[in-house]
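These notes are about the structure you will find just below.
A single protein chain has been omitted from the complex, and every remaining protein chain is retained in its original position.
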Amino acid sequence: MNDLLTLMKSELIVTIIIIFLLFTKVASKEWSNESLLNFINFLLLINLVAGFFFQKDGVLFNDMFRTDKLIVLEKNILNLGLLIISLLAHGWLKKHRHMPEFYILLLSTLLGMFFMISAGNLLMFYLGLELSTIPLAALVNFDLEKRQSSEAAMKLIISSAFSSGFLLLGISFIYGTTGSTQFNGIAQHLDGSPLQVFAFILLMAGFAFKISAVPFHLWTADVYEGAPVAITAYLSVISKGAFFFVLVSVLYSVFNPMSETWYRVVLILSVLTMLVGNLFAIRQNNLKRLLAFSSIAQAGFVLVGISGSSVAGTASVVYFILVYIFSNLGAFAVVAVISSQTGKENISDYKGLYAANPFLSCILAISLFSLAGIPPTAGFFGKFFLLIAGAGKGNYIFISIAALNMVLSLYYYLVVVKAVFMDSNESPIEKLTVPVFPKISMIICLSGIVVTGIAGWIYDYIYSLSQ
Amino acid sequence: MNEIPLTHILFLSTALFFTGMYGLFTRRNMITMLMSIELMLNSVNINFVSFNKYLYPDKLDGIFFTIFIITIAAAEAAVAIAIIINLYRSHQSIDVEDAGEMKY
Amino acid sequence: MPHYTYIALIPILPLAGFVLLGLFGRRYFSASSGIIGTAILSISCLLAFYTAYQYFFEGGNVNGHYQQIIAMKYTWLQFSSNVSVDMGILLDPISVMMIVIVPFISLMVHIFSLGYLKGEERFATYYAFLGLFTFSMIGLVLSANIFQLYIFWELVGISSYLLIGFYFDKPAAVAASKKAFIVTRFADLGFLVGILILSFHAETLDFQTLISRLTSQSPQFLNITAASFLGISALTWGLVLVFIGGAGKSAMFPLHIWLPDAMEGPTPVSALIHAATMVVAGVYLVARLFPVYALSDPGALKMVMYTGAFSALLAAVIACTQTDIKRVLAYSTMSQIGFMMFALGVSKYGGEEGLGYMASMFHLFTHAFFKSLLFLCAGAVIHLVHSNEIKNMGNLRKIMPITNICFLVGCLAISGLPPFSGFFSKEEILHAAFQADKFIFSIALLTSGLTAFYIFRLYFSIFYATTSSPEPLHPVSSNHGEGTLTMKIPLIILAICALLAGFVPFANYVTSDGDPLKTNLSIGFSIAPLLLAVTGILLAKWLYQKRNNGPEKIAASLGGLYKAAYKKFYMDEVYIFLTKKIIFNLVGRPAAWIDTNIVDGSVNLLASFTGAVSERIKTVQSGKVQQYALYFFAGIAGLTVLLIYVWKI
Amino acid sequence: MNLSLLILVPFLTAMAILFCRGSKQVRVVALSGASLQLLLSAVLLVDYCKERSSGNTAPMLFEYNQAWFSNLHINYHIGVDGISIAMILLTAFIVIAGILVSWSLESMSKEFYFLLIFLSLGAYGFFISLDLFTLFFFLEVAVIPKFLLIGIWGSGKKEYSAMKLALMLMGGSALVFVGLIGLYFSTNTGDGSHSFDLLQISQMNIPLETQRIFFPFVFIGFGIFGALFPFHTWVPDGHSSAPTAASMFLAGISMKLGGYGCLRVATYLMPDAAQEYSPVIIVLATIAIIYGAFATMMQKDLKYINAYSSVSHCGFVLLGIGMLTKTAFTGAVMQMVSHGLMTALFFAAIGMIYSRTHTRMVAQLGGLLKMMPFISTVFVLAGLCSLGLPGLSGFVAEVTVFMGSWQRPGALYRIATILSCASIVVTAVYILRAVGQTVMGPVTHNYFNGLADASWNEKMASLILVAGIVIIGVTPFWLYDLVAPATDLIIKKITSNGF
Partner (left out) sequence: MSAYAIIFYLLSVFILVTGILAVSTRKIFRSAIFLLFSLIGIAGLFFWMQMEFIAAVQVVVYAGGIVVLIIFSIFLTQQSGKELQKPTRSRIFFSLLSVIAGFVLTYFLIQQYSFQPTSATATAVSVSNIGTQLLSTSEHGYILPFEVVSILLLASMIGCIVIAMKVES
């Protein structure tokens, strides 16, 4: 019982918050939206802080749930991201009728991811996956008045159902060929026969869909564009990050016997993803859409790191996700503030932003530089370590392609920077007052971007956990 | 029952799966697309059950998987239909071709 | 051996003058800058004389042999363990002779300029430049190290550039300065490569070591003669290239084209740089390396000889046809330097054979005086007439008698009539040529005749022939006509020098090997050249003393030849063609075009290509969820087929 | 002394600038920071010479090694030798000059000076770092400020140039990056782990095949920074559309990063490959020299003239490196220093002229010597330095390169050397053309006559640079003696592998 409390603490805390919200929604009415929102943020903060205590390795429910320091860290990273998002979405949520439901759904998806990360069993993995997907579809639709929002939700739910169909087919074949749904049980019975390869590819397609790797990525841009900014951020950072964590552990531990196979799959996916993501991003005008494609390209880079299949691989991926949360959320924070106050989301609207809003511009620019991997921002270190991990396999053509893609990606980030700093605009965005909560989130992201890279011990810590 | 080889059942499930996929590809009405997805999921259920029955009767993993799949299919269908209804409100249509504003 | 370090002051003082006047002259003492410059220079001039005295009569001569003295030496740049550039001072007869000439002439010019450039707004700058030039020239002649010589060589070039372009708002002057610098730069390229070759094989840049190694059977000598390119030994390449450098500076054919244009500069500058000092640097260079030329590589020396002789003749011919007074003098300079060159060419090393060497140096010495004299007189004339064209002058002997006398002295000297200085040096040269090579001798003879003709053509048409314009050209009191006192004094001094310099027992001091040389002037030998000279003079007198249409007649009768000579044998046109047409159009333009269109174009092409691709593939993102599903399945199928059947484990 | 100061001071200056009010404060802070940095570098030079004269023969002095990412064996490892010190001095000079030149800038001055200082920070860090990761880090730090400087304060087709520059330089650093990683994985520090440490790697000998693969990556990568033909096309556009100070930094500092990298990383760590590829390098360098010079001859815009001549002059750097002789290496380094100062001076002069006459077209200028003698003199001096006049730094550097190149036997190298020598004639042609038409000749527009000569800050800036040029030109031996031991070390490594 004591075990249960310590090992599943994150899940339990989140569940408690969910139930609390249910009651506030159903029973009590005296909460004003504003104060409730602040209280929720406070709870999320507690959740984040609590994550760092009582760290313990162990398994529960006969290996359906397992946890260790790395998993706890991953959950904390997700918590952090959630907190930042909830801060940056503050302005939008204040006005929203269904704010508590928003948090209920959001937290349940987070719960799903937690279970998925610490799943020791394909069943738990599948359940966590669905739990983190189905409510998200509802969340994407949370701009109830906007046509695009419901279109995006439709696209998400249908294509994810479709992909989970294939995922299940894959799982069924794995079950059929190995006779187990336990991860370690599967690992023993893998023999790399064609059917298993096929099953793996189906499973991998499910993953690729979630991390939006080419050619399973097509839903991404549309959904990101249609969804509320907060949810776009959530999709692009939290859910993607969670799936990367799972992917790493699944590939490294479960499919270790088929490492050669999955290395090739990852290689192909990675190259395609980087190229296509960048090529599409080049000609975007909607900033959310551009960030969508950029996040696709980033996924390609993460796959490079994963392909390393080493401790360095795990560490670099986790580290990069951390960095990526800061960088991407920094950008989204600016987008959220601007779109919630002016409704403008196009790059052409951002022209001459710096003149009136230097603070927002600098945050945006720094985040974009971090995404592009420019020192001294943390993004540079993230990319560097990913590529080092990938280079461990000695496939330098692959690494060169990745490196050149970094150059390609730099282009569209610089286009945004150019618009913000250099271009002139007859009707620029006027001076905006940034509310306190979004400002806090921006500060967090900024400090994260600056500190995470330079402070070497962070990476070392992650590395030590990954062993 | 053992004179029916496993592969025949798998033939059935596979055929059903791809029938569902065909439906998903061709049907322009969202609700029918949903139906096709249900078909796909069911075929997977058949897989699980038959694997469990034929190969690994010692544990009930397949059975339970099936049960949970069914449950989740229900939830998924519910949310999907809710979304479709909402979309119908805004678009006055449930034809996927009409819901393609965001592109490129 | 006495203490020589003070010699460093000789070049350094003018340098100090340059810095002082260059930085502060314009603002603080623009008027007095001339005096300051002159004063500074006179000090170093005195020092130079003292040095010369010490060298020739006390320190330098060790039991009848003038040896080389390294007065001082600092390592400036250590290229490698054994090859290094040292800033040093080398004293030997020729360098000492030069440091007598250079500061002296420079001083004269300084004084002359006091009057000549009075009221010029960039007066201080002018004197600064003069200082810079004097510094570089002295540094050049004192160099103990071939690379040091190259350095000062370049500095001399740049100061000549600055001085020619002194009237920077005159496009002609700017163009001339540019031309002068670029042509000499081109020659210097040869010099540089020559240095590279010699120093690489001789493993030294120091003159003494270089010469000793390349004139003995040292290992360096063996491998430099062994190494060859296009069948010509590295030594020859080196020497020829070095000579090309010298030819450039000394305006030898075909690198002479810059000299006439250089006359755009102020006339005193022409007197200093383009008559007396800088232009003989080439001769000095060859003389400096003379042992190597003479002992190790007579082939290269032959080339020197022919170049010199041809240039001398060519220049003399052209000089006969020019109408710009300064240009005539310029060509005569070229011709005289030609004399010095082939004198070196015909000479051998040491003893009686070394006569040519001694003669050449002697002529250099005397020429410095009378040519600068001529130029300064011309300057005085131009200062009065404000024109360079002969036809605007004439009948000036009444207005400027002193100038008239001095000019006459100069003319007699250059045309080699006794007892003027030119006579002695030229006789020696002809003598040497006669001993060595009859063909060269005949050319020399002819040239000296021409010299007498053209110089007196000049003289008569300036001071006698009545102008077409109503005379007297300047109805002014005679003493203005002469210009200020400061302009007259140098003329007189130089005239005296030009008169007496010939009587210096040169052969006792300056010879190829440092041992005194016995020379015997046989009257019999001198008859032929004298007759030629006199005839030349008389011809000029007949043609030009009174204005008549004789010259035109002759010109017409000569026809093409005259025209060609008048057009300087179209050398400039050839060069224009080479540079403008060939270099610019066939090299420069294509280079620029390639850069913008091909190299840069490919970069832009890459960019636009990427853009095009991304435009092309955008339809994949069709916004239709069913197509997304199709792609999804296509991805799975593709991966499966690839992984299971194509790219098997 | 503690080298980290060299990074710390610019960093603090940049921070201080952020908290300044008004362009006046900003300027003062920036200037004082830069001066302090100059002082530091001078102190460094003195200390270094003391150490050396006291017989300390370690390859690098004032080392400081601190684990950064210990699991990947990435250290913050810094130290200096003669080459780095020369580069640091150069940077310090140019930074101070650049700040002075842009003294009168009013629009967004805070950002401007911040970026300048930040850029210099990257340069300093690059020159002192002995760990390849740190090196690469600082290399990329220096890229984006250039982009912003050109894009925001530039002129002409600034966005295009800025983007082109950023992308090409990033491409270069991408190549370097791959090369470095390849190098990293081919190292082995005994216990099976890899190393980024420059000194450690220089002790190992990396298998020839690996060198063969990765030398081009590193060399071309750095070569793009150093305007290696045919990857030089960012140079003309970038320089010409950049604001004056940025052009000075670009040509004076940024291009030197390339040369330094080629020498320190590519050649030093992969000597065998360097020998194999040296003919290719030399051919490319010679093409750059000649072709750059001729392309310059055709330019009409002063900034383009200088930019192309930079291509030509940086060719000498690469030539020197490619020749693989001690003298040539030393010459290359000297050429870097000299070219840095000289081209910075040139850009400064052009900037001054442009800010007054509002044109950079040679054809439209003329007779400037009349109304602005100081600026014109500076202009002429820069020109003379670039055409290699003795007594100015350019001459010393170039002849050192020539001397060194000639020591490399073999027809190809001889011809390359002669061709490069020939370029000095072409240089003379275009420089004198530019000088003759702009500074000399008749005044082309009347309104020129009303123009004022240089202001005090411009004079200061020019004088600083001129001082540098003249000092090197008149007393080159100290620079040579500073640099030569370091290059000697590199050459020893090359020859030790049988050359």
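Order as written gives the chain letters A, B, C and D; numbering starts at 1 within each chain.
As a working rule, a contact is a pair of C-beta atoms (placed from the backbone, for glycine too) under 8 Å apart; a residue touches a chain by one contact, two chains touch by 3 or more.
As the structure is a prediction and not an experimental result, all values here were calculated from the model.
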Visible chains that the absent chain touches, using the contact criterion stated earlier: A, B, C
Positions on chain A contacted by the hidden chain, ascending: 15, 18, 60-62, 64-65, 98, 101, 104-105, 108-109, 111-112, 115, 123-124, 127-128, 130-131, 134-135, 137-139, 141-142, 144-145, 153, 176-177, 179, 193-195, 198
Residue numbers in chain C that touch the chain omitted from display: 626, 630, 633-634, 636-637, 640-641, 644
Those residues of chain B which, in the complete complex, touch the missing chain: 1, 3-4, 6-12, 14-23, 25-29, 31-32, 34-36, 38-39, 42, 45-46, 49-50, 53-60, 63-64, 66-68, 70-79, 81-86, 88-89, 94-95
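Just so it is clear, only the chains that are shown with their structure count from here on.
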Rounded Å distance between chain B and chain C, as computed from the means of their C-alpha atoms: 97
Rounded Å distance, chain C centre to chain D centre (Cα mean): 37
Between chain D and chain B, distance of the C-alpha-averaged centres to the nearest whole Å: 65
Shared interface positions of chain D, touching two or more other chains: none
Residues of chain B engaged with two or more neighbouring chains: 21, 24, 33, 96, 99-103
Contacting residues of chain C [partner chain D, same complex]: 26, 75-80, 83, 147, 150-152, 154-155, 158, 165, 168-169, 171, 174-175, 177-178, 181-182, 185-186, 189, 192-193, 196-197, 199-200, 584, 587-589, 591-592, 594-595, 599-600, 603
Sites on chain D touched by chain A in the complex: 67-72, 74, 133, 137-138, 140-141, 143-144, 147-148, 151-152, 158-159, 162-163, 166-167, 170-171, 174-175, 177-178, 181-182, 184-185, 213
Contact set on chain C toward chain B in their complex: 618-619, 621-626, 629-630, 633
